[in-house]
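With one protein chain held back, the other chains of the complex are shown just where they sit.
Right after this comes subunit A.
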């Protein structure tokens, strides 16, 4: 098992956002995490990357506990996050944003050129301020920035949010290429169809608890709706 979360409790501010959450991720696997607003998806991503403290439970990467490490250590171990809302560095160009992503200097296949090959439009706009790009292009920068650390686990927090359907399709079509060398991806989504299509297994979160888990193909829409909305 590449990444293993066991009985995780975490707080968002003063309120408990995760209750006894367990999750497994194998090498080379794409796993979807579904849930409505406030279900705890982002808190889960933040505790996996060290931005939110782990209150109880364990997070293990290749059997090694990483829960509670500072974010800078976790990225060195090979977990990278594409944060919700992209959060590019506004004072930097596209290229500088990518360079910041490579700060941890983890070796691997991803560098500026590989990113430009994956998203050719970014090479054209490499010297522009990152925040002057369109939403979809900014999302590509955010994904590229996370890839620059050559992670073994890539966490994508709602990368479809606020983007046009065509753009979402484009971005998700780059996933197989990204995973082609055995990288694992966790895709956090509100969009059930997108999540089901791109992932091998799904987890549904509801009010901070795992309400459903299973193979994406085997789960029915009704099961997912019930786990999603609790109706």
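Keep this in mind: contacts are C-beta pairs under 8 Å (C-beta built on N, C-alpha and C of every residue); 3 or more make two chains touch, one makes a residue touch a chain; residues count from 1.
Note that contacts and distances are computed from a predicted model.
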item	value
Options "Cell division protein FtsX", "Branched-chain amino acid ABC transporter permease", "Molybdopterin-dependent oxidoreductase" or "Acyl carrier protein": UniProt name of the undisplayed chain	"Branched-chain amino acid ABC transporter permease"
Listed residues A:91, A:197 or A:215, member touching the removed chain	A:91
Selected from A:75, A:94, A:154 or A:224 as touching the chain missing from the view	A:75
Contact residue for the chain not shown (choose from A:132, A:197 or A:215)	A:132
Full-complex contact with the absent chain, from A:99, A:118 or A:178	A:99
Subunit A residues that touch the omitted chain in the full complex	49, 51, 70-72, 75-76, 80-81, 83, 87, 89-92, 96, 99-101, 103-104, 129, 132, 145, 149
